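All protein chains but one are shown at their positions in the complex.
This part shows chain A:
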Amino acid sequence: MADVLTPGLPALARHMVRMRLALMRHSLRGDNASNLYTAVLFGLVMAFGTIAVAVLWPAHLPLVLAVWLCGWVFGPIFAGGGSEALRPEYFSMLPVTPGRIAAALLAGAFAGPAPAVNLVALLSLPVYGWRFGPAGVLIGLAAALTTLVTMVMISRVVVALIGLFVRSRVTAATVGIVTGTAIALCGNGWAPAVALGGADAASWSQVLVRVLPSGWGVAAVEAPWPLALAVLVAGAGVIALLLAVWASLLSRRVVSAARGGVPPRRGTPRPFPATGGARVVAAKELRAWWRDLVRIQLLATAFSYAVVTPLLLVTVDVWILVPFTGLITIVIAAASSANLYGADGTALWLTLMTPGAERADVRGRQLAWLLIVGPAAVVLSLGGTLVSGQTWAWPWTLGLLPALLGGGAGIIVLLAVTSLVPGTDPHRRGGNPLSTGADETAETGLAWLVLLAVPATALPAAGAVLLHPWAGVATGVLTGALGAWGFGRIAYRRLENHGTDLLNLMKHGPPLKADKPTVADLPVRHRIGVTICYAIAWLPLFPQGLVPMVMKIFGVEERVWFLALHLPPLWQWPTIIFMIATGLLMYGYAILIPMRLGSSSSAIR
């Protein structure tokens, strides 16, 4: 007799939670663990910041919660598909209805650090409710729970929708453009709001952030109790609706055969160019970009973010960023192509087995990246500078453009071989085309590294422009060429000598016996110090140090939130220098302490 017992929902949910926790426990080794600590610590800082907002500036609470919602919606798209430790495909043969599977998977989805951190942030609701008496606290607590579930559900539904409906280049590019625009709005959305409404903007944006699901909790706390109850019931209804939608999307995903985000094709492909070396690799790479919906989507995100951000500021008649549209494009596009070798998985074996192919492989990838990003960056830079009428920007654009293009082409291949994040081989990925199976925290960390490293390659050119405008152009061309050539050379040398290590990192994961100690092995106080430094060192260095420096050099009058510019002139330069020094010291500490540990690991162990 075949057993026809079906597990009940509570049992199923319990098993999912256990399975998820077991998977997490097994993946928490070495770098993964330290990445997780960093992410959780950073999240907790933000969560307690949200609670502080509820206490000190309650008027801004709905807006801050809307930012959390944005994180849940766009985070997975940008960082690679959302956590898919429990793939729906694993459970497709269980004799259970899709609704129950979805509910149980949802329970599993909560067994992770992100929802816990978000719950801490949502405790801002009962804290806010305290102003309205004990009932406010109670309603706040209930709203915190429904809001948490709603946010996680919305995130899952968005990922599922994209997984199912991104089947062509047009839909992939559309999702990318929407994502890029949304991220740009999160950063500079205030500009069009100010432009549209002036003083009125405050009132209607207050309504907007309460209408979003993230703001219902605040609305419920503020409302008289019958209305509050109605809002909570409506929240529960939305959760039920989202769950039903998710269940049906999941069951369709499990039976859909499409794999790997391949766009539909017509006709026989164009023949390969009869060439060799780097150029044939570039031809392969260009085909790979054009035939991978994820890469198309990430590129569309990068381009739309870079184009929309300056345009948002144009609405308040600030043209300062328009000449730099192309430069922003280069940096963001580099960040989204940081894990080049990790994305291809174990296909690296073919490069390693072809005599002398490592050099051609690295140079070909650089060439392909330059062909994809370069022309658009050049057109956007020249066009942006012309249209904006900011003639002072010419030396900057012309100097930084070659510096960033060359630096970007160098940095991406260098980091691709030195900081590879292993994922799942493309042909073994599940039904979610966005997910590479790689550790998202590590991939995001790699993208941040590119965001820091690529602009750093343009610093010599920037310095030269300050000395003499046209010296900057020469320096930019020189450092760009040097960056692309030199970093590429280090990359292929490393591939020649350590290619098999990279291959086996992708095939078997990180070695069980950690050869070098990681941040997780540091003494606790250093671990906390290094984590904090990595998390916030950018703050003094870039926005509070380098940016006000540039603004002061150009005599830009706006003070925005740059501390130095709010101080009396006498103190401005010392503050800027102090901030830059603090940022550099923090990075130095965060980088040097683990290195020192690495060189004296035997003494510590």
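The rule is simple: a contact is a pair of C-beta atoms (placed from the backbone, for glycine too) under 8 Å apart; a residue touches a chain by one contact, two chains touch by 3 or more; residues count from 1.
Keep this in mind: contacts and distances are computed from a predicted model.
Novice: I notice the complex is incomplete. Of the names "Monovalent cation/H+ antiporter complex subunit F", "NADH-quinone oxidoreductase subunit K", "ABC transporter ATP-binding protein" or "Glycine reductase", which is the UniProt protein name for the chain that's not shown?
Specialist: "ABC transporter ATP-binding protein"
Novice: Of A:47, A:243 or A:503, which residue touches the hidden chain?
Specialist: Once the missing chain is taken into account, the touching residue is A:503.
Novice: For the chain left out of this view, which of A:59, A:93 or A:274 touches it?
Specialist: The one listed residue touching the chain not shown is A:274.
Novice: Of the residues listed, A:60, A:252, A:287 or A:526, which one is in contact with the missing chain?
Specialist: The missing chain is touched by A:287.
Novice: Touching the missing chain, which residues of chain A?
Specialist: Given the touch definition above, chain A has residues 1-2, 259-260, 262, 265, 267-269, 271-272, 274-277, 280-281, 283-284, 287-288, 291-292, 344-347, 349-350, 352-357, 360, 425-427, 500-501, 503-504, 507-508, 511-513 touching the missing chain.
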